[in-house]
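For this depiction, one protein chain was excluded, whereas all remaining protein chains were kept in their positions.
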Amino acid sequence: MLKIGIIGAGRIGQVHAESITKYVKEAEVKSIADVYLNDQVKEWAANMGIAEVYNDYKKILEDKEIDAVLICSSTDTHSPISIEAINAGKHVFCEKPIDHDVDRIKNVIKALENSKVKYQVGFNRRFDHNFRAVKEAVAAGKIGQPHILKITSRDPMPPAVEYIKVSGGMFLDMTIHDFDMVRYLLDSEVEEVYAQGAVLVDKRIGEEGDIDTAIITMKMENGALAVIDNSRQAAYGYDQRAEVFGSKGQVAAYNDTTSTAELSNADGVTKEKPLFFFLERYMQAYAQEMREFIEAITEDKDVPVGAIDGLKPVLIGLAAKKSIEENRPVKISEISF
Amino acid sequence: MLKIGIIGAGRIGQVHAESITKYVKEAEVKSIADVYLNDQVKEWAANMGIAEVYNDYKKILEDKEIDAVLICSSTDTHSPISIEAINAGKHVFCEKPIDHDVDRIKNVIKALENSKVKYQVGFNRRFDHNFRAVKEAVAAGKIGQPHILKITSRDPMPPAVEYIKVSGGMFLDMTIHDFDMVRYLLDSEVEEVYAQGAVLVDKRIGEEGDIDTAIITMKMENGALAVIDNSRQAAYGYDQRAEVFGSKGQVAAYNDTTSTAELSNADGVTKEKPLFFFLERYMQAYAQEMREFIEAITEDKDVPVGAIDGLKPVLIGLAAKKSIEENRPVKISEISF
Amino acid sequence: MLKIGIIGAGRIGQVHAESITKYVKEAEVKSIADVYLNDQVKEWAANMGIAEVYNDYKKILEDKEIDAVLICSSTDTHSPISIEAINAGKHVFCEKPIDHDVDRIKNVIKALENSKVKYQVGFNRRFDHNFRAVKEAVAAGKIGQPHILKITSRDPMPPAVEYIKVSGGMFLDMTIHDFDMVRYLLDSEVEEVYAQGAVLVDKRIGEEGDIDTAIITMKMENGALAVIDNSRQAAYGYDQRAEVFGSKGQVAAYNDTTSTAELSNADGVTKEKPLFFFLERYMQAYAQEMREFIEAITEDKDVPVGAIDGLKPVLIGLAAKKSIEENRPVKISEISF
Partner (left out) sequence: MLKIGIIGAGRIGQVHAESITKYVKEAEVKSIADVYLNDQVKEWAANMGIAEVYNDYKKILEDKEIDAVLICSSTDTHSPISIEAINAGKHVFCEKPIDHDVDRIKNVIKALENSKVKYQVGFNRRFDHNFRAVKEAVAAGKIGQPHILKITSRDPMPPAVEYIKVSGGMFLDMTIHDFDMVRYLLDSEVEEVYAQGAVLVDKRIGEEGDIDTAIITMKMENGALAVIDNSRQAAYGYDQRAEVFGSKGQVAAYNDTTSTAELSNADGVTKEKPLFFFLERYMQAYAQEMREFIEAITEDKDVPVGAIDGLKPVLIGLAAKKSIEENRPVKISEISF
């Protein structure tokens, strides 16, 4: 029985704790740490049967019984805690992004070089049943050679302006998942990126120097073209679709809904909106992500999303940012590393 | 160039005239007759390039240039005019039903016995692109041996109560098309029928001794089971669907719409309602029906829907009526003929 | 913390144990009993953290710590164990059907008369997200007054012939769920039923005196008409749909799939088949069913599916059987009770 410590008891930390408790037989959550521990969190931890609750995450790293840690704290702490955990010999699951800064990610990768720990990055969408079905169809050659990838990724509502300030910008905060999907679905690296951005949802986002609407096009090393469209606010909910078009056909994945019910009346034929947001849409994916992380440890396999997979989308995001600033296509190789 | 005369200048007579003029190169409408000719009809005929307009349909039958007639007058005149036309050596396209009375249909069939004229009955749905695709899949063995057929057939609104009185009842007026579809899609005869009816749409329909809602189940000679559900009023429009289930799978056809547009907003994801009613839904089918009638004449082939196909649905309808009256399953063989 | 004992460690008993362990915080499974205990079951129970494993279910009934039992043993034992459990003051969740014999169900209802225990019957489909969405739309008046209900319910493959012999026949074994759905979706009782059955899937089923294909029509007390179509074998998987049509429109629920992926190629546009069978399709429903059973106990509320709801579908099933035997519509009131 693998023993897990969770660093960061916010929403995503709790999601992972529940996934492990419910769905992963080979692991249990032994401890959780958060600098802002309150009674609600303590009660939740008690209900979950988590034995130890700390303010200081170092207690978890010092615990010799702990096999693996999940780093679910704020983004700026991801890379230093990652390095401490690696040095402490703990397997690491680190939420995305590892960092907004390439050099700090580089330090994590360096720390891993002579280590035997598993290090997985939290790109949960790779574990989504819909996108995985697309990936499998592409990998099985069902659409032939891929030519065009289209990803639509829109949130139901923008984050608070306070969050925008520390988010690293839409490309590193939100689109980073889509950049990961591009690499995952096409099994190829981005060579060059061109981004168009706009502030159409909320002026205050623009006042923070960020954008809320974008179209990003990419040339891939395998010759395919890719395009992502993003919005911070879709009135009908979380819109998460992908289609891959190739020499033999196309495979596409659409949104999930809470039911298949369809109402026909004088106004038309109406189905449900997409599932509200990531916790609803990716609930199954979060569980599967934990299962595969634990499996990588117990069966000593490669993790499905490694540190390099954590780095690459950051490079694409930085290139996209530069593309917006300079209004020109930017090669990934231009992003110094 | 085949010369056509149309008897009855009402809605369906005009539909056929337009189909021939627009889509059938091998034929032209030479004359039209209607007891209630008004200026509007005369103007319409002039616009269509129809040379002759009569009050008396006998003028058409006497015209030696006329090769074929379309009988689109009121139902009670179908069988006598059919016999006159057959005796005059004209090919006949007769709107459904030939008659509500089995003996009168029998007389038409007898008149055809020693005649060489083609006689087609107006079951337009056999020419619908959707139902034909279902038929072709079944005939090609794509679903294996048919086990269950389900037809949903609902009108957008009931006819006037005045019409109900002379309609012959819902089964002979409306369901008769569905009975024809059962025979067409399964390529087998109905052996026994059980019908449940209700008056749920409009009490006045019940006061005329008719029903407006029904479920009719049938045992087929080939062992399959079939079920039709009918309503005189669907709030969302004309609902025309069919599914055939068999040993290897199922094939189904759904409603058509004016466009594929889909609106996603805070209320859900909304598509268009079905096409409003039979003129919209079966526009293509009416044209195809005329094409195949003319083709049967010019190429001396069997008509796609013969007199016997006009008789059989009437027998099923009468059995269904008896089933309602006596609340028991009724064999088609019980309907004296 | 409610303590649960499970009687019967077969597939469905294990499903419920896992649902409670994973999804129901207020309850735990303390013990399980099965006459045919093997090592596999013991290991499974150990993994689930079930403390006690017995051959004899009476041990569970005698355990004063046990608050509620789940009766998941073979159908013939449901009613006697129900009565024992009620008399022992345990809350009961009993798998469907309570019995094939009306008098034995009556005995259970009698035992409940002076008891304060909760008694829930395992009609899991009432907890399905799709059918619940339909139910809620109907209850909210979105389709107006219900006129027609259509249920399609087809299994992916027939049970073993050995099972057919003890199943009580298709109507009591399989259609019984659909009869429950009719009552649930229309919130009205069946007055009269007419059934047509056939042996089209497997001759051996017919040799056991059973059928494998059926269409059942019903008149409801509220005036609506209902129809169920059943097959023991759909080549494309478990087909579970329902539509309710009414004065203001229609609401329908379709099948679930493992993903929304859609492949377009030279052969057409292909989506996935429905989820394979009941364990896949109703996984969520089984969990919700347990949640609501526990909630009925802890909050002292009415159970969502009571003993009378266990009786009614058996009466409809027996009427349907009689309808087949006598080839006539049968009133539910004819089934002596």
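Per-chain residue numbering starts at 1, and chain names A, B and C are given in the order in which the chains are listed.
Operating definition for what follows: a contact is a pair of C-beta atoms (placed from the backbone, for glycine too) under 8 Å apart; a residue touches a chain by one contact, two chains touch by 3 or more.
Just so you know, these numbers come straight off a predicted model, no measurement behind them.
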| item | value |
| --- | --- |
| Of A:Val108, A:Ala234 or A:Leu315, the residue in touch with the unshown chain | A:Ala234 |
| Residue of B:Arg132, B:Arg204 or B:Lys331 in touch with the missing chain, whole complex considered | B:Arg132 |
| Listed residues B:Gln40, B:Asn114, B:Ser259 or B:Ser336, member touching the removed chain | B:Ser259 |
| Absent chain, residues of subunit B that touch it | 22-23, 25, 47, 129-130, 132-134, 137, 142-143, 248-256, 258-266, 272 |
| Contacts of subunit A with the absent chain, listed as residue ranges | 144-145, 147-148, 150, 152, 154, 194, 196, 198, 200-201, 213-215, 217, 219, 223-227, 229, 231, 233-236, 239, 245, 247-250, 327-329 |
| Sites on subunit C contacted by the missing partner chain, in the whole complex | 234-236, 264-273 |
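Operating definition for what follows: only the chains that are shown with their structure count from here on.
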| item | value |
| --- | --- |
| Chain whose averaged C-alpha position falls nearest the assembly-wide average | C |
| Inter-chain centre distance, subunit A versus subunit B - centres from mean C-alpha coordinates, in Å | 58 |
| Rounded Å distance, subunit A centre to subunit C centre (Cα mean) | 40 |
| Where subunit A touches two or more other chains, by residue | 264-266, 272 |
